[in-house]
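Take a look at the following structure, please.
Left out: one protein chain. Kept in place: all the others.
All chains are identified by letter, namely A, B and C, in their written order; residue positions are counted from 1 within each chain.
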Amino acid sequence: MAKIDLNCDLGESFGAYTMGMDERVIPLISSCNIACGYHASDPLVMRKTVAMAKEAGVGIGAHPGFPDLMGFGRRNMAVSPEEAAAYITYQLGALYAFAKSMHTKLQHVKPHGALYNMAGKDYKLALAIAKAVKDFDPSLILMGLSGSESVRAAEEIGIPVAREVFADRAYMPDGSLVPRSMEGAMIRDENEAIRRVIRMVKEHKVTAIDGTDIEIVPDSVCVHGDNEKALTFVTQIRSALEAEGIGIAPLSKIVAL
Amino acid sequence: MAKIDLNCDLGESFGAYTMGMDERVIPLISSCNIACGYHASDPLVMRKTVAMAKEAGVGIGAHPGFPDLMGFGRRNMAVSPEEAAAYITYQLGALYAFAKSMHTKLQHVKPHGALYNMAGKDYKLALAIAKAVKDFDPSLILMGLSGSESVRAAEEIGIPVAREVFADRAYMPDGSLVPRSMEGAMIRDENEAIRRVIRMVKEHKVTAIDGTDIEIVPDSVCVHGDNEKALTFVTQIRSALEAEGIGIAPLSKIVAL
Amino acid sequence: MAKIDLNCDLGESFGAYTMGMDERVIPLISSCNIACGYHASDPLVMRKTVAMAKEAGVGIGAHPGFPDLMGFGRRNMAVSPEEAAAYITYQLGALYAFAKSMHTKLQHVKPHGALYNMAGKDYKLALAIAKAVKDFDPSLILMGLSGSESVRAAEEIGIPVAREVFADRAYMPDGSLVPRSMEGAMIRDENEAIRRVIRMVKEHKVTAIDGTDIEIVPDSVCVHGDNEKALTFVTQIRSALEAEGIGIAPLSKIVAL
Partner (left out) sequence: MAKIDLNCDLGESFGAYTMGMDERVIPLISSCNIACGYHASDPLVMRKTVAMAKEAGVGIGAHPGFPDLMGFGRRNMAVSPEEAAAYITYQLGALYAFAKSMHTKLQHVKPHGALYNMAGKDYKLALAIAKAVKDFDPSLILMGLSGSESVRAAEEIGIPVAREVFADRAYMPDGSLVPRSMEGAMIRDENEAIRRVIRMVKEHKVTAIDGTDIEIVPDSVCVHGDNEKALTFVTQIRSALEAEGIGIAPLSKIVAL
């Protein structure tokens, strides 16, 4: 049976600040990316979120980001590969400790925000991150943008890798995302977005922005749980996938380990 | 053979800021407490310090503290036991990740600064910390002030515990430290300080501030490596201990595991 | 005409995190306390909040707190009076800069959360804070809990002071707040809360928890704007005050400068 993972960022609250509707989205997804205290979250939030994910049977991922709480890790920072690697190790270990303390496991690592985007285009940075993951635990899955340098780096050093796709983004003929600044970057029709995902899963194909079909092999689709509209979309994509006979499963059931 | 551990705080540099003379003190000690990024240190410093400790064969301990970089974790903070426990788990995991990535192990956990002092007097806080350590790894040694609530909590929940003593501090008849605000709190004569440590190790006794002898069983002596005077003292205490036939060994060789 | 100020904490959002319903509460209040980046807020939020308060004609106050973003400044920290004073100066200046850049003025300073509570009971701390305010600008009003050490310190060094009262809190016979841990600490009946405020304003009296009447002279009532219930209460207290012929005015129209 064709299968796909639905992943969502969780555990982004911080101290007195609440973000996201974690309780409502968690029954709808198969894997979650939990913030690790650098761009968002704190130890109490991490503990609570790991407990919630364990309870829901959702694959638990670390979501390490830049040390930029004020910018929510969304601003590019000119860190060296060594710095990025050390930040990954630190945050990965911190989340791991909550998982281990609750007798559960980490499934994957997905760099967050600007770090994800930068690593996707910078092989040296991607390699440093992939090595940091491998050095800590070579059985962890590294999630990266399909077609990105992150995926290439993970494959090269031989750790399991999950190729992430976006339902609402258009693709260039080379498989990279159309930059948000370009016309047509966003797929605004939700039904079309869902149809594109289904085709990716079933046919490993998507129509690029120039009209040509390109190959894409999706392991996970990124969804959001921070507003009502997003929750509705997750419900719809779930139903559509199930109606097509596509299974929704955590990465550990999809990616070759 | 009588044995004692000499422990020292290491890895307290942060970003562009250097603190301590880690390279010089590390050959003189048997265990180190490595800061974990809350009161001091950062991921690059943690990586470097773990590597240095592994190379030197020194027992590696996590030194988690309050999230108070500006105050170096030295100011009491009214955190709840739940908050303290989560801060311990977070920092412990972060340091663990560097150790695991370098194929080495953590030996112990020693709460830092104000957290250490508060836990020493507050059983609920001490218990929350001890449980956090046990939940993560019940074979880790928790280091606490000899005679403190931290030691009592660790014993009660059944994790290995190291009783720490101070060469330069006077003791109350009940085994607690004479508060710094009291006359006679500090042992300023270094030879006397060393003689007191030797007696603690050999006879399990120390003369309290009221002149009576009290029982004290030391597993580790706290030393410092942040200035020349401190380094000289460590060299002297080492020589004196060795001259008395007392072995200097990491906690893992001293504490019943 | 009898007058009273209604003050509310504003500008507590931070980065990607939203807190409070500032736009909705601002038309209902006469003074606001704007967070200054230590326990909450960031420079963009400060700029926006000052602009909003200026536009609404609301008295602008600095709301400096402890450097504890993770705990929202609500946890006691054992800072020295010198540290507290420097934290006040720093945050006060930061907010002042936004006000000055927009051609408006600061009206008052209200320490936040745990710092407010600690200063209310610790004269040395209160004095250090009051001096920091005076050194920066002796015409700024310091807001403190009615009957507290903060008010005493401000009076002693001769800066304008605003005595804050709480509608929903019971008072001890000595004019201090009944601790939250005691039975009867909270006035849960909103109508009674409003009646008590009206009596404070008109008669300078409130019934203490032991049934005796005590004197209390209120300059400002603390209200909240972070949930629907709180907003409803502010609307109600406004109407009740106006119905009683009590004017609602910013501190600068109430406190002798």
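As a convention for this text, contacts are C-beta pairs under 8 Å (C-beta built on N, C-alpha and C of every residue); 3 or more make two chains touch, one makes a residue touch a chain.
Just so we're clear, the structure is a prediction, and the values are computed from it rather than from any experiment.
Visitor: Kindly state which of the options C:E23, C:E82 or C:D213 is in contact with the chain not pictured.
Guide: The missing chain is touched by C:E82.
Visitor: Tell me which residue among C:Y96, C:Y116, C:F166 or C:F233 touches the hidden chain in the full complex.
Guide: Among C:Y96, C:Y116, C:F166 or C:F233, only C:Y96 touches the chain that is not shown.
Visitor: Which subunit B residues would touch the chain omitted from the figure, given the whole complex?
Guide: Counting only subunit B, the missing chain is touched by 14-19, 40, 42, 69-72, 74.
Visitor: Pick out the residues on subunit C that sit against the missing chain.
Guide: 37, 42-44, 46-47, 82-83, 86-87, 89-98, 100-102, 132, 135-137
Visitor: Take the complete complex as the reference. Which residues in subunit A touch the chain that isn't displayed?
Guide: 67-68, 70-71, 75-79, 83, 114
Definition applied: only the chains that are shown with their structure count from here on.
Visitor: Roughly how far is subunit A from subunit C, going centre to centre by Cα mean, in whole Å?
Guide: 43
Visitor: I'd like to verify one number: the distance from the centre of subunit A to the centre of subunit B, where each centre is the average of its C-alpha atoms, in whole angstrom.
Guide: Centre-to-centre distance between subunit A and subunit B: 40 Å.
Visitor: Going through subunit A residue by residue, note those that touch at least 2 other chains and give them in order.
Guide: In subunit A, the residues touching two or more other chains are 42.
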